[in-house]
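With one protein chain withheld, the remaining protein chains of the complex are depicted in position.
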Amino acid sequence: MHARNLLDLAWLIPAFPAFGAVLLLVFGKRIGEPRAGWIGTAMIALSFVASVIAFLALRSLSPDLRSNVSQGFTWIQAGTFRVDMRFLVDPLSSTMTLFVTGVGTLIHLYAIGYMHGDSRFSRFFAYLNLFAASMLVLVLGSSFLMTFMGWEGVGLCSYLLISFWFERNSAAVAGKKAFVTNRVGDFGFMLAMFLIFQRLGTLDYSALGSTGHVPSTIASLPHSSVTAIALLLFLGAMGKSAQVPLHIWLPDAMEGPTPVSALIHAATMVTAGVFLLVRAHVFFDFAPHAGTVVAWVGAITALYAASVALVQNDIKRVLAYSTISQLGYMFLAIGVGAYSAAIFHMVTHAFFKALLFLGAGSVIHGMHDEQDMRRMGGLKKYMPITAGTFIVGWLAISGIIPFAGFWSKDEILAKAWFSHNYALWAVGAGAALITAFYMTRQVWLVFYGPERFRDDAVLVQGGGDAHEADEVHPGEVHGGAEPHESPWTMYFPLVALALLSVVGGFIDLPFTNHKINVLDRWLDLPESHQATSFGAGLILSTVALTIGVIGIVWGVSIYRRGLRRGGVDPTVERLGGFAGVLQNAWYLDIGLAHFVGGPVTSFARFLSEGVDRAGIDGAVNGIATAARGGSGGLRRLQTGLVRNYALGIALGTVLLLLYVATRVTF
Amino acid sequence: MEAVVFFVSAAAVLIGALGVISGRNPVHSALFLLLTLASVAVLYLQQHAALVAAIQIVVYASAIVVLFLFVITLLGVDKHEPRDDAHPIQRVTAIVLGVLVLVGILVLVHGNRWVTGAHSSRGVLGAPASGNVETLSKSLFTDFVWAFEMTAVLLVIAVVGSVVLARRSGHRAQVASDGDDASSESTGSESERSTA
Amino acid sequence: MSALSYPDHITATYYLILGAMLFTIGAVGLLIRKNTLVMFMCIELMLNAANLTFVSYSKALNDISGQVIVFFTLVVAAAEVAVGLAIIIAIFRRRQSVNADDVDLLKG
Amino acid sequence: MMPIVGDLTTTVSTSGKLGYPLLSFLVFLPAIGALVTILMPARRPELSRAVGYVTSVATFGMAIFLLTQFETSPLKSGYQLLEDHSWIGQLGVRWTLGVDGISLFMVALSALLFPIAILASAKVPRPKQFLVWMLLLESAMIGVFLALDTMVFFIFFELVLVPMYFLIAGWGHDNRRYAAMKFYLFTMAGSAFLFAGIVSVAFMHQHSTHVLTFDVRTLTDWAAANIHGGTAKVLFLAFAVGFAVKVPLFPFHTWLPDAHTDAPTAGSVVLAGVMLKIGAYGFLRFAIPFFPQAAVDLAPILIIMAVIGITYGAIVAAMQPNLKRIVAYSSVAHLGFVVLGIFALTSQGISGGLFTMLSHGLTTGALFLLVGMLYDRRHTYELSRFRGLWKAAPVFGGLFVAATFASIGLPGFSGFVGEFLSLLGAFLTSRWYVVVASTGVILAAVYLLWAVQRAFTGEPDDENAATPDIHFREIVTVVPLLGLSLFLGFYPKPVLDRLQPSVNALIHHVELNSNYKAPTVPTVAAPHKGESK
Partner (left out) sequence: MIGAVTVVPIAHAPVDWFAVAPEIALFGAAIAIVILRSVVRHDDRVNPASMLIAIAGVATSGVFTGVQWGFVHGNGPYQALSGLVAVDGFAVFVQAVILGATLLALLLSGGYLRRENLEIPEYLALMLCSATGMLLMASANDLITIFLSLEILSIALYVLAAFDRTRLSSQEAGLKYFLLGSFSSAVFLYGIALVYGATGTTNLTGIAKFLSTYVLLHNGALLVGLALLLVGLGFKVAAAPFHMWTPDVYQGAPTPVTAFMAAATKAAAFAAILRIFVGAFRLYDVDWRPAVFGLAVLSLLVGTVAALVQTDVKRMLAYSSISHAGYVLIGVQAATDKGTSAALFYVCTYAVMATGAFAIVMLVARRGDDRHELADYRGLASARPVLAGLFTLFLLAQAGVPFTGGFVAKLSVFSAAIDVGQYWLAIVGMLAAVIGAFVYLRIVLAMYAPPDDDADEAARGPRIVIDAGTGLALSLAAGAIVFLGVVPGIVLDFAHAATQLLAH
């Protein structure tokens, strides 16, 4: 029971960063440049320690008791509706806390160096801490509503952090876009909660049961409402986790400082959707159709984003689209019922994508805020550590054994195959190939080949990132200055994450021997138990590996010599006209803006001008005008001529007599 | 016989009335008014209202009409009034409405249904010959004594009012002498007569 | 109404109808004449119409009060005349006109 | 498992418990303050101000005391601290005051907002007159919520207009006369029907019982039981029109933007903070309890109007070029949530509606205060004139953004609790309307964040850069509202617990007097392992 008492202290995990956030928000100015960063980092670190303790305490319990709801108080109660402020610690949430706080700590540390000299340095860490707190509430919440609270909290922080440099209009717009798009998802989430409450009478996770026994309330639910709940939850997840078509905010989110991109828009927040669906997997167990939808949306997202990533020139945008693509994999996994695989990929992805982003950040830092890959090249010798770690991340994401990415991606594809969704497998594999290719392109453009950052000859030709031009911090230095390696606060996290990206895969090796795949057992989530033969698994893994290798080789062969003359990108050249389509992200964003945004705006204008001003207000004022008119008429009757007045009296008399005529008894 | 008298005087009444409203010259109108009043008095006599008829002649025919003529001449307005009408529609509407009122009254109160009231609620009429002098004066000083008193107020108002109004507006607040006398004497004379 | 052919006996109805006619003529006169004095005369006509009606009713109802009312009406008429003519005179002094249509200072 | 439900109209305790008429004090204290202010010399404004502060703060203190005196328990659903004195015998009007869960927090909110509003308008011209009107307004407002005699309610309902009219017309902006007149006439027109309704009910009662009374409790019980069918519907509509104009519901809202835009800051705060709630309160106190069946039958109409209000208000708000108009239209949307919740006729819905009333008072009040400060600095509301204010005035910007998210209804702020509950409650009875209404949560983000983006982000030009940051007095006015909103966002229980008994009693009353049955949800005895030990 000692362990439980420890677990009841789970509220401390979000409490540390929350405290840090308040502290920095209020006293940030007085605390000042370096210290604020350290305080922030310390808070999240403390929270990491707490998570570790919680993890150990949980592990000490027997598997069937590994779920503890901490003490708390009633948050909202109305009628039979009741939601408590409690924290649920179970394998899933503790896994999440571990990597959220872990990665978070590293990124905080990194940010100290990266944000050096920013005018709102302390504010930045306040936001980061607030984000960490919200994220932890999200994962630790004991009910949908608690999760939703964290959900919105991270949304808020992402808004604040994306538009952290709000002097840049593009940043402000991006922040708003992110929040609003997320709101579309939240719309689904809320409806899902309403439906769940109506059907189950509570929003508490405990009502969802646990693996093994499913509550009768859910088992007996009409198929339609289960599907509805599942799909509505998925809508929420789509918003947060940037699935097509709600992905549009994520690329723009790169307006935020790089640590933000790494922490929020790669490692943690965007995976909240995955977490939610896994948390509520029971609904998907009962709604196969919903699962199919999820899987296909995921697969399409994966392929789509990968294809777009092919031709991006902004170092961060490439990673952004790659993130979307990887998230697609996770949803594909959930769709085919491979929940633990999804979590597995989520974790590994958190490692290597954070690594890649921080690496990119380090490059940008070293290049004095240059983000266009066409102006880079051959940086390996200027920033060796960054390069080395980045390459690790590259191999991981490309699915090269034994790096983390290989295991998780391979598991997902295998699960797709064994659940007889061969089409899904094919799409996933295709996406994997493209991924390997564009990552190779990035690595070569940035770290190998000729150094292009000195000559300004490379003209920036607009494309997918048309607003590159204003994508420059205040006080950017162009060319001239030499690239340099980043301070240790920045490359230490790189190294750490690189290590994780190497070993991360081993927490869940795809062998039937349950001694080895720890995560799977630890999470103890229901699995789609198709016949998985070791042989077939091995073959699939080999195929996946070869796909990765092919992609890399192909990429290297093309980008060995960097760009063509005049800074022309060979891929773009090869794709010809189609490149434009890709650079504009299949025109989805523009299309949405044009075909949805346009009509909506004009409709809104019609409502406000046409209906409200002219229609309703007009009607009201019309009455007034009419009254005035009548008044004027009556006034004209007052001729001032006594005989007219007498006439009026006579008229009245006649009217009265006419009325009398109706009453007289003849 | 009765019928003859009635129709003759009725014709006179209507002719007089129409004359009043059609005469271009106010003096003519006044004279036509005299005709009407006189013939009405005849109709009073016809209906055994001798005293009323007498007063009609004395007060109306003499005093009032004379007063009218006096004023007309005093103001020297015995000239034709202009035919042009500020609101031409007025005349037409007026006549239409008039016709409507008349028709209305005649139709609504048609035939022999004019009289539906209870009979002789406040004193029976005397014999036709008596002209009801006694009866009238009796009820005047018994049943209607209060109404009779009330007329006093009317006359005071008439006196004071005409005094005030007839003053020349030039000098105010102190008693004027001229226009004052004219009207006050005239009203005074009536008051004597009607309170007799 | 009972036959307008030469009647042997004149009922109250005749007088009353005459009264109604007189009343209407007076009213119309007031409406169509511009000379305030004449308009005033028309009012007298109307009052007479009322009086005639009263007297006729008093005969028909065999009730004296009808005639008494006429008496009071005369007094009222007298007072009205006194005041009314005074007003007309006063106005005439300022305007040199008894035309009702000239009196339209107050309007709107 | 409906909690134990008390009776809607029974009296829990009278002022006898207290020995002095607390509620009457609450009503009269500001009025007395106003009279004292009148006596103050006009050329010594500081005296008037002092009186204003003292009175309003004292009233607030009494309101707090009222909160402490209010008894809470599932059975204490009726009116408390009752006072009852004869007033206009001939018309059967009695001076009856009482408070229950539904009115309690409206009173508290009024008492809270007035000192703040007065403090916020420390620099108005002609402060003496201003304060007189403000204090009279406070009196009337509190009276509206405490009156338990329908006619007394109506009297205050009408009386509220006058000070507000003068505040708008006397201290408003460019178009103030038009706005004030529109506001006055609009509401008065609405109350025409309300009045007809009230008097009709009273006389129907008189004709059948030969007792002429306007007492809410008597009429509630009698009308609910004895007025049926078409009559009930017509009367309900008569009430509804009066209240719908006040709320304001969709087609009747057009006075609101003008009134808000041209009202002085204090006026807007009070108008949005308390006055709009009178309408919603009226629905809960009169329209629904008097005619439960009619309310149930006609609920769809009002729900549709509410849903339209939510979406329409938000969309139109997005198009406004004027910052204050945006906030004004946001009120239309928020009050839409209130009415939606109320006519869900579920415990969650009504509680949510009431809670939204409270939190809207806080958040929108804060927004109006901030917008007002902006006006003090820049003398315009035009969005196009603002740019990069966040950089120019960081604290101000931060507070504004905070208020914005509070208004958007971010979890953690009180707005969320209210809106979530009312949507949830409405979902149980009318699902598809809620699906539409929920888009409001998206639209709210759109128009408010768009406004923030246009006014606060970007690089400020010289004019904007010169905008001074918020100073202490202003912080004192805004922070309490936001803080309270935040507190209630995390711990709404104190409020909800006091609402619940009355709300449940109301629903119970409706169920008893109509064919309506509150929807039941499966009740999982949710096992809280943490609790288990």
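Order of writing sets the labels: A, B, C and D. Residues in every chain begin at 1.
Throughout what follows, a contact is a pair of C-beta atoms (placed from the backbone, for glycine too) under 8 Å apart; a residue touches a chain by one contact, two chains touch by 3 or more.
All values derive from a computational prediction rather than experimental measurement.
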Displayed chains contacting the withheld chain: A, B, C, D
Residue of B:Ser29, B:Gln47 or B:Thr151 in touch with the missing chain, whole complex considered: B:Thr151
Those residues of subunit A which, in the complete complex, touch the missing chain: 627-628, 630-632, 634-635, 637-638, 640, 642, 644-646, 648-649, 651-653, 655-657, 659-660, 663-666
Hidden partner interface residues of subunit C, rising order: 16, 19, 23, 26-27, 30, 36, 39-40, 43, 46-47, 49-50, 53-54, 57, 60-61, 63, 65-66, 68-69, 72-73, 76, 79-80, 83-84, 86-88, 90-91, 94-95, 100, 103, 105-108
Residue ranges of subunit D at the interface with the undisplayed chain: 42, 87-91, 151, 155-156, 158-159, 161-162, 165-166, 169-170, 177, 180-181, 184-185, 188-189, 191-193, 195-196, 199-200, 203
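The definition used in the following text is that only the chains that are shown with their structure count from here on.
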Between subunit B and subunit D, centroid-to-centroid distance (C-alpha), Å: 70
Averaged-CA centre spacing for the pair subunit D and subunit C, given as whole angstrom: 66
Subunit B and subunit C, separation of their C-alpha mean positions in angstrom: 6
Residues within subunit D bordering two or more other chains: none
Subunit A, residues touching no fewer than two other chains: 639, 641, 643, 647, 650
Contacting residues of subunit C [partner subunit B, same complex]: 1-2, 6-18, 20-29, 31-35, 37-38, 40-42, 44-45, 48, 51-52, 55-65, 67-68, 70-72, 74-79, 81-83, 85-90, 92-94, 98-99, 101
Of subunit B, residues touching subunit C in the complex: 2-3, 6, 10, 13-14, 17-18, 20-21, 23, 26, 29-30, 33, 36-37, 40, 43-44, 46-49, 51-52, 55-56, 59-60, 63-64, 67-68, 71-72, 74-75, 77, 81-82, 85-86, 90-91, 93-95, 97-99, 101-102, 105-106, 109-112, 114-115, 117-125, 132, 135-136, 139-140, 143-144, 147-148, 151, 154-155, 157-159, 161-162, 165-166, 168-169, 179, 183, 186-187, 190, 194
Residues of subunit B defined as touching subunit A within the complex: 86-87, 90, 93-94, 97-98, 100-101, 104-105, 107-108, 110
